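Please see the structure below; I have some questions.
Every protein chain but one is kept in place in this view of the complex.
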Amino acid sequence: MAPVPIEGVLVLAAVLFTLGFAGVLMRRNIIFILMSIEIMLNAAGLAFVVAGSKWGQPDGQVMFIFILVMAGAEVSVGLALVLRLFHRFRSLDADAAGRMKG
Amino acid sequence: MTDLLWLIPFMPIAGFTVLVLAGSRLPRSVTGTIGTGTVGLSAVVSMLLAAGFGVKGDGYVVTQTLWQWLSVGDFSPRFSLYLDALSLVMVLVITCVGFLIHLYSIGFMKNEEGYSRFFAYMNLFVGSMLVLVLADNLVSLYLGWEGVGLCSYLLIGFWYRDSANGYAARKAFVITRVGDTALAVGLFLLFTNLGTLQIQELMQRAQAEWPAGSKIAVIAAALLLAGAIGKSAQLPLQTWLPDAMAGPTPVSALIHAATMVTAGVYLIARTHVLFTLAPPVQSAIAIIGAATLLLAGLSAFVQRDIKRVLAYSTISQIGYMFLALGVGAWSAALFHFMTHAFFKALLFLGAGAVILAMDHEHDIFKMGGLRSRMPVTFWTFLIGVASLSALPFVTSGFYSKDLILKLAWSSERGSVWLWAAGVAGAFITSLYAFRLLFVVFFGDRLTRAKSDPGISMTAPLVVLAALSVAAGLAALPEPASGRQAIQQFLSGVLPAAHIRDERTPELFLLLIASCASIGGMLAAWLLYVLFPRYAEGLVQTRAGRSVHRLLFTGWGFDRIYDRLFAGPFLWLTRINRDDFIDLVYEGAAWYSGVFHHLLGLTQTGKVRWYAFGIGLGAIITIGIAVFL
Amino acid sequence: MNTPFVIASVVAVVSTLMVITRTNVVHALLYLIVSLLSVSLVFFLLGAPFIAALEIIIYAGAIMVLFVFVVMMLNLGPQSKTQERMWLIPEVWTGPAVLAVILLGELVYIFASTGGITTSGKTVPAGDVGFALFGPYLLGVELASMLLLAGIVGAYHLGRRGNDDEQKEER
Partner (left out) sequence: MTTNDFYALSPLLAVGAAALAVMIGISVKRSMTATAGLTVAGLFVSFAMLFPAASIAPRIVTPLLVIDGYALFYMGLVLAGTLTVVLLSLEYLRDRGAHPEEYYILLLLAAFGSMTLVASRHFGSLFLGLEILSVSLYGLIAYVRGNEKGIEAGIKYLVLAAVSAAFLVFGMALVYTATGSLEFSRIGAGATPTDPLFLAGAAMIIVGMGFKLAVVPFHLWTPDVYEGAPAPVTAFIATVSKGAVFALLLRLAGPFHILDHPTLFTVFSVIAVGSIFAGNLLALSQGNIKRILAYSSIAHLGYLLVAFLAGGVKGATAATYYLSAYFVTTLGAFGVISLRSGRDREREYIHDYRGLAWRRPWLAGVFTAMLLSLAGIPLTAGFIGKFYAISAGVGSSLWFQVVSVAIGSAIGLFYYLRVISVMYAQPERHSGGRQAVARAISFGGGMILALLTLGLILLGVWPSPLIGLITRAVSGMN
């Protein structure tokens, strides 16, 4: 089996990253936004793993684990905030939380 | 003990700080004690230092570096203090006279509102002056210089509810600012050409790099001179001083005797090396001094306001100091500064006592016969007047003025004309001084007046009177060198004047000068005690009236300036009614407003839009980094 | 070209696309799990079996469960779905999509211009990762634990059904 091409994986990571980013920009539902952020972080992790495999080092994978930890912490706080938001505004609309401006 | 040097300027400034922060809550007695006490402590410290000085001899110098402000490349302004014989004399006079004036103010201001404000400003005034005098570089000197200007503004306009006082304060500020600007330009010039503003270093470098009479030295000296002229109220920037009488009388005493106006004299003495490199400028100083002393003396002669008489007198006496500086008699100028500080403070404080007794009446022709009601004031005032008029042998003013006159004759840069102007000035001085005395204290009593003020006000009068006499001791010849004590004392800093001709007819000069003083006194006696009608009649004649008006308005300088500067300036402002220069700024403001509005639109409060901003930023950043 | 990789990539991209365009949260979550599984396959192909397992266990397992849990707590009814549909009109997504395409274009250009990199094709086994974690990255692991602590404390405080102020809200 031919080795996996680096550019290919990087392009995949880039596509996933931009899709996640597009999700953040497009969706008003705060849960979707959080999911999109997960996609972005996952894509970054993918890029790290492929870089590690390029150099044959475990560092890329270690970084992936750190990203995983961060994503977990991020999501747990994020979802707790979503609960607060929902209790307060009775809505998951990210734009509803847009009273401060100017 | 020399470590205490920093306390001298620090104490009044600390007093100022305390009074500004807490003054309104403190009782008056505490306020007065703080205000006076801090200056008193400074005086004590300076006397301690002076005692150390006396033992160590005249080449003695104390420097104390307090801190370095910042250091960027070659530019590292340090704040340090520099004490030598010259600054010691200044410090002693400033703190001692300042202390007495503060003490006097406790009584003088007791019924005024803004008591703590007054003492706060006074303290700052003294503090700034001490910074000016003790500065070891011209930047700190300039700081003190501006501080003094600020305080004079605040104090002249102390009774700010009367708009005339505000105008007087503004006038003082604006006119001295003309000189200050010249001084600032001078400092830049010195710094760019010599690379330092450390005074001692500057003098050395100037001497090494600039030949005598070189153009650059002349320009630099002329700029410094302009600054000195503004502060010291010499021709042609003297017009602010008479109006500065709007402030409370102790302020006038402080401005005229111990601070502010003598700053110019100090500046020239401090940088005398520079002036010796610029002979034309030095001659200009002498001529300005001579002209000022005559013109101001004549103006003083016709004033009706007791304080204006003294104000013109100050201009005239500073003219003497400038004359001395101009002929290279540096220490004579300092000597006259010292005696003048004593007797002028005395006269102002005496005048203040009179004014207070007359319920704020300033017109001398409404006074009269106060001799018996106010004996202490009278006798001390008499001593002050005698000293101002340089009555021979008993007064200190005689010795200092005599020294100046002698050197104006005999110094290399002196001339008969300068001497003659000085002698004529001495006659006029004596004339107006005794006129003042006779009109106020002799003759019939015209109105009811209160008696002598309390001890806190009379004590300074007595002390100052004693000093006015005792300062003459500084003229005693030193056994070793045969020079006068004050000259000897200052010889480490200020060189002796070059004598043109050793065979000076000293006795002859002395005689003439004495005759001028006594003659002036007698003339005043004739005109104002024996034949007062005659003096009035003289004024009533047509020529007399116009001369009187000319003198009374201070030679019409105000009118000339109005025509020459204010008029054209107002004309320009009329042309520029639409303010085309301002249009630029308004345009800038308008565009700022528009951009503010446009940028404000980006702050939508929507989180998705903010993320959009990040994405756009990312695209631009990557674009620049990779594709550019 | 490695066929399994191509297939996994296509599945990942398509499922991710589905995630960001669904109106129903639970559907989107399911697609997201598919996407994560396919990425996990890519990890396996890259010679990172340990990471591939973690991806499934933690991402698809734990974190997604968290999402589901919250969705259940919020109990979003069908009216939220119509709302979603309303929110997801072309005017809303064209701008972001263009932006995203530009960003993607830049990145792909960069990867294309770099050219000629291949993987070592070497498998980095779980043991090596473990040695790295408890060797040079020892402090990193400790830092990660602090990060989790911050997450826990924050989530605990924010997610707590308050006693005082929640009642205030109800009023």
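For clarity, chains are labelled A, B and C in written order, and residue numbers in each chain start from 1.
In this text, a residue touches a chain if its C-beta (ideal position, glycine included) is under 8 Å from a C-beta of that chain, and two chains touch if they have at least 3 such contacts.
Every value quoted in this text rests on a predicted model; they were computed, and no experiment measured them.
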Which displayed chains the unshown chain touches: A, B, C
Identified contact with the non-displayed chain, of C:60, C:107 or C:124: C:107
Candidates C:65, C:98 or C:149 - the one touching the absent chain: C:149
Positions on chain C where the hidden chain makes contact: 106-107, 110-111, 113-114, 117, 136-140, 143-144, 146-147, 149-151, 153-158, 160, 162-166, 168-169
Chain B residues touching the omitted chain (full complex): 67-73, 592-593, 595-596, 599-600, 602-603, 605, 607, 609-611, 613-614, 616-618, 620-622, 624-626, 628
Interface with the undisplayed chain - residues on chain A: 6, 10, 13, 17, 20-21, 24, 30, 33-34, 37, 40-41, 43-45, 47-48, 50-52, 54-55, 57, 59-60, 62-63, 66-67, 70, 73-74, 77-78, 81-82, 84-85, 88-89, 94, 97-102
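Throughout what follows, only the chains that are shown with their structure count from here on.
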Distance from chain C to chain B - Cα centre to Cα centre, in angstrom: 79
For chain A paired with chain C, centre-to-centre distance based on mean C-alpha positions, whole Å: 5
Distance from the mean Cα position of chain B to that of chain A, given in whole angstrom: 74
Residue list for chain C, restricted to those that touch at least two other chains: 95-96, 99-100, 103, 107
Per-residue multi-chain contacts in chain A, two or more chains: 21, 25-28
For the chain B and chain A complex, residues of the former touching the latter: 600, 603-608, 611-612, 615
Sites on chain A touched by chain C in the complex: 1-12, 14-23, 25-29, 31-32, 34-36, 38-39, 42, 46, 49-50, 52-59, 61-62, 64-66, 68-77, 79-84, 86-88, 92-93
Chain B-facing residues of chain A, complex: 21, 24-28, 33, 94-95, 97-102
